[in-house]
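All protein chains but one are shown at their positions in the complex.
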Amino acid sequence: MSQLLQALINGIALGGMYTVLVLGFSIIWGVLGVINFAHGEFVMVGAYLAWLANEYAGIDPFIAAPAIFVVMTVVGFVLQRVLVNRVIDRPHLVSLLVMFGVSIILANGMKLIFTADFRRNDTALDGSWQLLDGVTVPVTKFFVLLCALAILVGLSAFLQRTRLGKSIRAAAQNREAAQIVGIDVKWVYAVTFAICIGITGVAGALISPILAVQPFQGPPLTLKAFAVTAMSGLGSIKGALGGAMLLGVVEAGLAVYVAGIGTNLAVVASFVVLVVALITRPQGLFGGLRPVDATAT
Amino acid sequence: MRRHWRRTTLLAAVLALIVAACAEGDAPIENALETTGADVAGIDDPPLVVGGVGAVVPTGGPIMTGTIRIGAALSETGKFAVEGRDSRQGYDTWVEWVNNDYGGIDVDGERYAVEIVYYDDESDADTAANLTQKLIDEDGVDFLLGPYSSGIATGASAISEKNNVIMVGGNGTSDTMFERGFTNLFLVATIASDYTRSGIQAMATEGATTAVVAYEDTSFATAVADGAQRHLADAGVEVLAVERYPKDIQDVSAIMTKFRDLEPDIFVGGGHYNDAVMFVNSAKELGFEPDGMLITVGPSNPQLVDELGGDVDGVLGPTQWEATMGYEGPYFGTAADYSAYYEALWGAPPVYQAASASASGLALQIAIEAAGSTETDAVREALRGLEVDTFYGPISFDGRGVNVAKPMGTIQIQDGEIRVIAPDGAASTDLRYPQG
Partner (left out) sequence: MSAIAAFVRSPALRRLGQVVTAATLVYLAAVPLLPQTNDATLFTYTLMLTTIGVAINWNLTGGFTGYVDFGHAVWFGIGAYVTAIFMSTEGNSLQIGWPPVLCILLGAVVSGVLAALIGSATMRLKGPYFSIAMLGTFVAMREIVRVAKPVTGGGVGLNLPLYLNRPLFYYVQLVLVAALLVFTWWLRRTRFGSALVAIREDEVGAEMRGINATRTKVAIFSFAGMSTGLFGGLWAFQITSVDPDTAFVELRTVEAVMGAMLGGIGTVIGPVIGATVLFWLNEVVWANFLDFHLIVQGVLLIVIVLYIPRGLVGLFDARGPSVITLLDKWLGTEPGDTYGDDRVPVRAGLGSAESGEWFEDEVESDPVLTGGGTEPGSDSERATV
């Protein structure tokens, strides 16, 4: 019983991490229609910023996160104007390949600056809480989950309540209609991309005390973001949470209950779930900002 | 249809250009250590020499009869860039020493300078294999020094074997490489399956009776873990559970949850440096407190202490070599002497990967001198019969070409310091067990 409870807690903690990791990726795909292949690299850059803040100014990553959000938002805005704008109306292969180029440049550029050495960030929020006998809650991951939920709520409110948020939703659902009613779609795209890169940078800062920071940590994170997004629906905030939790719990469960090779199976599982979900429920599990149908021509 | 031919012409011209480019290929990075010990500023930045075969003439040393060319493919870029750099500095330290301090390799009374031709294998096995072939065929090297990492060395060693060129390595220790019956492959370092032996023995002596093992599912880590299970059984320790995990794992809390409930005395784990960080953190988070934690990669790296601070106190780890070990030999002097020599050259003390690399070159040198020849067959015989003490520890190869004389060291992080606790001959302090 305590093992089941612990597995659930591990899974939810993992899900919290995946949620914060996947949000930016999912919304960029949903609104701009661009698959951000460099997603994991933006996480990595955010993590390095958090590490720098801690190493040279002694700022805790949880406190540095808002500043990192601002910095990464600017980075995202510039990148959108310079590069991403050119590929928005082009087919997916183009944006996929351009962002893949960006990922290569970011990973190797960061390697030139910081070397390939592993860095780890510290936070005051570490250790664990004893819940019951044999059941503990990891503190850092708990606060990551809290932050993820806060970002989720904030983002929902922003998209539902504010004028800009409504413009973003309109642009995602029907771009031409949005233009007709006077929405500056290019501006909306730039703002969306900037905010999403900001959130992605924050994700990097939040996970920097959990995962070692290094230039080549990006690709597995991008793949996870792919899996969760395709499964749960493009730009769907509820979906991102649901998909991330589902994946987290499945992975943690497999790893705890299958002896010897459970952790390996968990890696396979996320992609098997992805492929099966795409084929059997091509419209996504949760529905999103824009219609998804993976089998429609 | 004329326009087709226009295009054919242009495309064919492009192809012809490309084919012509093949002849040029890539430039070898020659080691041009023509400097004395005092003038090392340029070492970091070796000139690119295309096809040049300049004999190295050390200043103030004896006149060299000729040059012995040695080839090495090392990772300067890619995921092993750091370890590749350490290995290269290790090789260069030996070259610097043998040419300038020692006066060249003594082959039957005549002195030969050493020159190493390096290529960057980009941390890629295909590239390393290709470059090894190139070193043998195009650069005409007499001997090879090993690349970094087991995965890369496996392909390269097959080519050196096929071409009958001796390869001495110190940083590719996976057992499978030495089970293929190769006659030209030698390893000065301790083989992967013996990494945990001295650490496990030390803990078993202190009364450990149960253990769990977790390892990354890659060639090297598997060899270490298989060896660990054998050594645990030999020491009478019961193995309660064995877990494998994939490369690039992001979360080990499930594994640690399972282990916590088994309440073992010893945890043995390993893969990458990152895994060590996750194991220590996750154990702390979940309240998993074994009496001893032996982690394959990480603890011997001072960076781990810097980053995890007090959390890693008491953690054990294997090490090929530490400057504080009590080894000594006629070349380079003691382990501490070697460390000082290295630090004077590079500005930082050597990690064990660098020491292993220097020792590889040294073993080759001693064998050439013993053989009095640079012929492959004679040097191979000399290597097989080698029995020598060095700053790196004793060197003596078995039938597989593995150095079985040197035991693996084990260190423990005690109050933020990396201290050698085993084997007895090399230890500088006692094991603290339980580690708490």
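A and B are the chain letters, set down in written order, and residue numbers restart from 1 in every chain.
By our rule, a residue touches a chain if its C-beta (ideal position, glycine included) is under 8 Å from a C-beta of that chain, and two chains touch if they have at least 3 such contacts.
Computed from a prediction, not measured in an experiment: that's the story for all the values here.
Of the candidate positions A:Leu8, A:Leu52, A:Ile88 or A:Leu125, contact with the hidden chain is made by A:Ile88.
Panel shows chain A; residues 29, 33, 35, 83, 86-94, 96-98, 100-105, 107-109, 111-112, 174-176, 219, 223, 226-227, 230, 234, 261, 264-265, 267-268, 271-272, 274-275, 278-279, 282, 290-297 of it touch the chain omitted from the view. Residues 1-16, 18-19, 21-23, 25-27, 76-77, 120, 122, 124-126, 129-130, 133-134, 136-138, 151, 154-155, 158-159, 161-163, 174, 176, 179-180, 216-219, 221-223, 244, 246-247 are the ones on chain B that touch the missing chain.
The definition used in the following text is that only the chains that are shown with their structure count from here on.
Centroid to centroid, with C-alpha atoms defining each point, chain A and chain B lie 37 Å apart.
Within the complex, the chain A residues that touch chain B are 2-3, 6-7, 10, 13-14, 17, 111, 115-120, 122, 126-128, 130, 134, 136, 138-141, 210-212, 214, 216, 220, 251-252, 255-256, 259-264, 266-267. On chain B, the positions that touch chain A within their shared complex are 79, 81-82, 217, 241-246, 248-255, 257-258, 260-261, 273-274, 277-278, 281-282, 284-287, 303, 307-309.
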